[in-house]
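Reading through the structure tokens given below for one structure.
With one protein chain held back, the other chains of the complex are shown just where they sit.
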């Protein structure tokens, strides 16, 4: 395993210390492992809190700041945070208007955030939860764990964060989060496996000419293996897979996220974006806004994911609203 | 070779097409391979133009926009642009106040930009050139090609870009660029080699437990090999190596860039940043501003570089000035 | 079971988790995210000092402490699940000693709690597939005259439970996961033993070891 770390068990602590040093505008509680805004809101507003396993940077800590998250609680690598930690994040972020928890749909996250929500409610903090489940690689069914939450988390967090800044009530912010999640679908392809520091070796071995199709962001293998093919074909397959599970029609507008999984350089992501845009154009779908880069990663995994969120004027307005976080900033 | 590309010889064309689709606020001339701002300046201003081989994304195209570059000309992967291309960039960017060429110190870049400058002068465009040579891994001497230009390019381009927006004259902007370069030093460590698409395999083989120390951003091997060690030790070695070649004293302020080489995930870069900050604190040096992320990459190479630029109030003021480019934006 | 035995059981689980950590992570790498071993290791490494600091007044106090510690230290799916199971068991055992029958009811309460929280049924390729048969075997072995006498054939019941749990864990190999991370693999989850069911087998083997 080749990593710039001190030791597998200190990766998170060390990374958080570095994050704290790099971002003085944020408060990082190294004991509780909670990242929050240094500036408290002038008036009470819905506090948007998210978290999950580490290894997906900049998610979630990189999205804490005006216009997006109020606090984030990073768990161990690929392991959801514990309830106490989520509670601590909710407490520090709470400014009197309730807390919205943005949770990616994984059993561990769901259970730990649920226990945390109970604890918070016991303390008289009003809590609502938005579950993000956008990954079409996983069949949705009540008999399974359901679809995974991946790239759409960024779109959901940006949208609810912007609405919360406009001091909308908790119910409204939660409802928006559910709408944006429902309007989002994602799919990922990996060229290499991620290496969890504690495991010390790649989660799966992939021959030099093979890729994992429908891979997860926790090194979970995909649903099948294929030959590596030109970016044009891979992009087309990903677009078609996402659209097959999406109620998008010609003429619709989308927010498109071409997301790197951590080990793929930007030049390749732009190649992919070009092919994605071309394919969507063929299908009569317009990209109203886009992001190209590493936003929801899987440690050092090489590959990309595509997230398409159906856009409407209200969502675009929220998307364009000012944001000032380590990983996303515009005005 | 595992890459998200269509073919080795179309990488640049395809990536530029994707970049153009992703950034409608920029003009991308796919024929000439020139990226420029869509909006012309209201009044004549010094045009800041940079370029170099591709494979270092977001450098340089990702830094085109208000507050930074006026135009960029990406060459083939790891190959400097040709004179005609640099000339085209200078022509489109020129608004009547002259052109500043920011050139990384590599023989190919120096020669091609020199020929381009001659052509531009022949067309009556006033041209000045700033050579960036910050890499302390290379001994500086008039008998050699001199030090390489790496991470400092970002700091130089941000600073001269900001000064140019304030409609300073060409000589002044050029002088600032030289000062910022003179105040900057960098050093890089690679965990893996970059794979040039046309070559099809890594530029060098590195055993699983070895690193290249003092590596370049073109897959040039470093000056020596070492055992992989904890991030704390590597960061300390890099800081000490940079400081040994830097006229920094306790009490000084710096702009610090912990830069990923392309294949290293953000969580590791934050681990490194934490160690770098700690080491600098020991040496009595204050980090006034920082960047942590992938800014000057080497395709899929894993590793990082550290750039330290001595800061003064004027430079910090220019650093804080608004910038709105694909890769760097704040206000 | 008395308080010292309860403490011995937990310490044996902790030791087993350390021994098997790599294997648990290995299994989780195949159909999950490669952290089950480190998750449980983190949890039980925190449990030991927590127990040392504790002056338990009941068997239940020990198990409850284990549950709350796992919940607040592990994270992931296994933290809340094992944590809730131990907390539920703790509730059932308020006395300084517990009969084998009472312990059997506690183990059943633990199963109910983790099923309630996780919503998994037998056959879903989860912890349940080892815990459920273990409870059944334990109660069957314990369920006969004399069981109300504290130590009554606890060894036999524990041994039966351990064998059933191990057996149940191995049987998960043939199953397609319907819950947890492995469910994302669909048919590709078949042919791999479930990490959580495997760690549950360790929990019951530990009980057999300390009661033997």
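A, B and C are the chain letters, set down in written order, and residue numbers restart from 1 in every chain.
One rule holds for everything that comes next: contacts are C-beta pairs under 8 Å (C-beta built on N, C-alpha and C of every residue); 3 or more make two chains touch, one makes a residue touch a chain.
These figures come from a predicted structure and were not determined experimentally.
Contacts of the undisplayed chain with the visible chains, over the whole complex, involve B. Touch with the chain that is not drawn comes from one residue among B:115, B:236 or B:316, which is B:115.
Note that of B:45, B:148, B:232 or B:279, the residue touching the chain absent from this view is B:148.
The chain omitted from view is touched by exactly one of B:137, B:189, B:206 or B:254, namely B:137. Looking at B:50, B:79, B:129 or B:294, the residue that reaches the missing chain in the full complex is B:79.
The missing chain lies against subunit B, touching residues 53, 75-85, 106-108, 111-112, 114-115, 137-139, 143-145, 148, 196, 198-199, 203-204, 216, 218-221, 223-224.
We take it that only the chains that are shown with their structure count from here on.
With centres computed as the average of Cα coordinates, no chain lies farther from subunit C than B.
In terms of their C-alpha centroids, the spacing between subunit A and subunit C amounts to 33 Å. Distance between chain centres (mean CA atoms), subunit B to subunit C: 55 Å.
In whole angstrom, the spacing between the mean C-alpha positions of subunit A and subunit B is 29.
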